[in-house]
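Missing here is one protein chain; the remaining ones are kept as they sit in the complex.
We just call them A and B in the order they show up, numbering each chain from 1.
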Amino acid sequence: MDKAWKALTGLGHETAETVEIGPYRIVERFDVALASLAVRRGQDKGFQAAAKKLGVPLPGAARHEAGKVFSAFWTTPEMWLVEADFATHEDIVSALKPGFAETASITEQTDAWVRFDVSGAGLVALFERLTNLDLATLPDGFASRTVIEHLGVYLIRHSATLVTLYGPRSSAQGLLHALEVTVKSVL
Amino acid sequence: MSQSNRISGGQIDRSKTFRFTFDGHTYTGHPGDTLASALLANGVRLMGRSFKYHRPRGPISAGSEEPNALVHLRSGARQEPNTRATVAELFDGLEATSQNAWPSLKLDAMAINDRLNSFFTAGFYYKTFMWPAAFWEKVYEPIIRRAAGLGALSKEEDPDEYDKGFLHCDLLVIGAGPAGLMAALTAGRAGARVVLADEDFRMGGRLNAETHEVGGQAGADWAAGVVAELAAMSNVRLMTRTTIVGAFDHGIYSAVERVSDHLAVPMAGKPRQTLWRIYSKRAILAGGATERPIAFENNDRPGIMLAGALRAYANRWGVAAGDRVAVFTNNDDGLRTAKDLQAKGVDVAAVIDSREGGDLLPGIRHLQGTQVIDSSGGLGLKSVTVRLANGKTETISCTALGVSGGWNPNVNITSHHRSRPEWREDIAAFVPGTGGPAGLTAAGAANGALSTHGALLTGQAQAIAALTDLGLTAKAANLPKAEDAPIAISPLWYVHEGKGRAWIDQQNDVTVKDVKLAHKENFTSVEHLKRYTTLGMATDQGKTGNVLGIAVMAELTGQSIPATGTTIYRPPYTPVAMGTLAGRSRGKEFKPFRLTPSHKWAAEQGAIFVEVGNWLRTQWVPKPGETTWRESVDREVLATRRLVGICDVTTLGKIDIQGTDAGAFLDKVYANTFSTLAVGKCRYGLMLREDGMVFDDGTTARMGEHEFVMTTTTANAVTVFRHLEYCRQCLWPDMDVQIISTTEAWAQFSVAGPNARKLLQKIVDQDISDAAFPYMGAGNITVQGLRGRLFRISFSGELAYEIAVPTRYGDAMIRKLMEAGAEFDAIVYGTEALGVMRIEKGHVAGGELNGQSTALNMGLGKMVSKKKDSIGMVLSQREGMNQPDGYRLVGVKPVDPKATISAGSHFMEIGAPVELASDGGWLTSKVYSPHLGSDIALGYLKAGDQKIGRRMRAVNFLTKTDTEVEIVSPHFFDPEGERLRG
Partner (left out) sequence: MIINHPILGPRDAQEFVYLGDANLINRPDGMTAGIEVFHDYLYNRDNPAGEHRELWYHEQGDRSWLVVTRNTVTHEILKVEMARDVAKAQGRSK
């Protein structure tokens, strides 16, 4: 690929942003490739085998599972979003398609989303002002779509101090703004 | 100024002094005071003027039920009207002003209304203003609005922020009096997740206002001890200054937390208030009870208040509301007020007890079998007139009178789902009825357990019951010893002597006389009573007056009180500021904008943006020297048609559809056929609703045997996706189809115009000649090595392509396109030029896709295939939708090219009268066409296909235009489509 292709992040800059306010840290992640992976009707067996061979985890409903090269979270029955390192897997569809062949429908989703990793102590106090999910009682590895700032956002709880958000890329600035003002309100 | 009425004791911090102003006068108070307690401490009883008669008023309560003491709090943009002085927490520098009085609170010109009271009785709106509507609107209403009313808005933008949030708990306890504290303690100790919310800034409820002992210590101290224990529990969340305002389905409650109202200005970044949505598994209402007055002649003077309030001011705030007080009661609870005040050293003039017999209060002049029949005092109480047991009257001088007519349990929230409260004769009050919100029970005074012991007992019992329901075990602890006195009430609702100017609802100036009038005019149902007299309306929602009004009506009709019934309580429990409901969703932050991939570049070019849904799209890009938008748009259209133009079309919905049944699936959802589409080609698709109306349209490409990319309109991207999921899951569940939105994943640009191919060939790595990439071709390509997609489709009618690259490269893409296009004088066009070109081509869009038009109406009737089953196919064949004289899409242009026409105009025959019967259809979209040099429009005209070439009129009442037009084909420009195939 021509080196002249300069990429812009969801926030519209050449490099990803990090915002630190008090104990909270919001990191824009620009280094993750994403693809949706859906099992074709009646292809379960081949699909599972291909996933195993490629090392693509297939977590259960509302779960995220980290793998070596590929990680994934459940989005809807029979569909996952697969994560991989962007530097090595920019064309993530081409990386998955040969393995899954006709057992899966695979669609590039990398730039459909803006990703923010939100970390720090006191995430419950922050997120209780942003989403109706009960972050305090959710298990680590929980992943679900929810509404934040009117936007459909995937929320993944990695631990009590680290949450990943995938929001619509076109509203990256609005989502970050919501995070920032809410952080200030709970400080 | 000295706090002349400040007495000993109370839960205020006397080591600190706050200065505040009311109507410009400076006073002092202490932390722990409310505005009302501080004003009373300073000897100020007059705090407002009444709604209708402008009568002088002071507080009658010490809580959120207050109907009278409503003030403007703060000034400037932060001025808030109708703030209850009785709950406004005092802070240093607080500014308050009276409302509804002119020129001043003490000398209110509108008090003339009080003299004209016979004119302003109940129903006067209905009776007086059966006048011509214009007269009402222009003359009377403004006068009434000025004369009668509450506070005024600042009319400035609210400078504060408001948060929203979500809480989850096993048990929500509403109210932190003895019942609520006991419930929370029981559940908290059992390990349940508890939210305890109280509207007050200090938990304890009536324990803070009484002298009762609990467990051998002062009630307030016991409460403080429990609060401390609860605060140490990680499973309990204590929320003071938080009012539960509504009960919703399935355990959801809304709460308003006044985060910063006790501060002059919120701390930086902090909200003024937070609206919480609380998800509870169980809830206990422990909201206490509200005392009610007894109505008697002139019972509304400043200084006359509820007996419990008089007691609260003395016990909690160390304030004697007057230097000489009397009590008027029909129950034992009122006697406490006399005892407490006497114990505080206040001169108690007499207790006027409507009951006969029983023990006399020692050391107090206790007059049994007596009633207060009138009062005197211009701007504040000076004396009361008492009808003695022997029939004589006596005037007793006093500056404060405590009135106790019994206590009404605060059942409101239990009625939010239409459950009607039930009458309990022994306490002469309504208690929660059956059928309240599921999972909600009531404890303590809210459930009619009016003693402290009763509150503790029921609080604990309801908590245990709620937890047991949830499978949790809670232990019953030994209850602390507390008073358990019965209320011993002998109901007396109103004193029958006098003219009936005895106030029931002080906020709305509803008197006994008004209820009698309503009765006389047969408005006897409580719902009619409310609307006829306004009883129970406005900010206090009749918390002190409702039951009294019902009881008076019951007496008049001879029905029992329970048979008379109550009106329904609805959320909110206390008033909620609009800003709190809006939260952060206001102004520019109403919803997040969606930005296109070329937004940054477009902003650099000075593009004008337009909101399209949540998207900001380029509307046009002005060039230096252009002074009107039309100049820019005309230029963009002409340059595109002559050379080449580029437009960001990312906002169009894009849906990836894969699976072995993808083609068959598209045949179901589109009216036309897609399963036969060749790989590498695209086709225009028309989507119907099941009722046969057009739902959406767009181009769908076959990228592989089992892989399609669907395009939707920008407006319907979400609804089409929802519809596809519905078809996939509910109608054809075994089809092998997987779908996902890719709208945001790809930055897509339309490149249109005679030079489009030449421009693109410079950067696309593959051959895109007409032979290699013909009209309606589609495929994966690379753009200088980057993966991309190319579609040869045209909305403008020019030789055109849509080219897509991953969104992160969208900014680089627009720069590359402009760079590659420089030699062709490429320009960027916005949505206005796009609209001009699509109308010149007769393509339908928003104005035509109006939800009530068929394919036939749009001239696309032949697209609906009857060889296959598709959504809407059958019902599109209904007779009424296939009339030969039905609406057809036509083109319209003015006969005089200089004349203007407007969308929304209606077609009429020349010479026909301008009336509904002449209506032949309407103009859906209109633009100025720089090619034709005139306005052009599309429209739906009855039998339009048979009227091409005819002259008609376009009549518009709104723009007051009536223009002669020619009906033409909707294809104004290049009707044969030679350009786009070029």
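Basically, a residue touches a chain if its C-beta (ideal position, glycine included) is under 8 Å from a C-beta of that chain, and two chains touch if they have at least 3 such contacts.
Bear in mind the structure is a predicted one, so any value in this text is a computation, not a measurement.
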### Message
Using the document's definition of touch, tell me which of B:P733, B:G851, B:P913 or B:G949 contacts the absent chain.
### Response
B:P733
## Note on the structure
Given B:A77, B:A438, B:A476 or B:A678, the correct residue touching the omitted chain is B:A438
### Summary
Touch assignment to the omitted chain, from B:K106, B:H250 or B:K499, lands on B:H250
### Message
Going by the contact rule already stated, which one of B:D221, B:D691 or B:D765 would touch the omitted chain in the full complex?
### Response
B:D691
### Task
Identify the residues of chain A touching the omitted chain, counting contacts across the whole complex.
61-62, 74-77, 132, 144-147, 152
### Task
For chain B, enumerate the residues touching the unshown chain of the complex.
248-252, 279, 438, 661, 664, 690-691, 718, 722, 725-726, 729-735, 868-870, 873-875, 877-878
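We take it that only the chains that are shown with their structure count from here on.
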### Query
Centre to centre, by mean C-alpha position, how many angstrom separate chain A and chain B?
33
### Contacting residues of chain B [partner chain A, same complex]
161, 163-168, 268-271, 274, 277, 279, 584-585, 589, 591-597, 599-600, 614-615, 656, 658-661, 706-707, 734-736, 738, 740-747, 784-787, 806-812, 816
### Task
Over in the complex, which chain A residues touch chain B? Could you list them?
1-2, 4-9, 12, 30, 36, 38, 40-42, 78-79, 91, 102, 105-113, 128-129, 131-134, 136-137, 149-151, 168-175, 177-178, 181-182, 184-185, 187
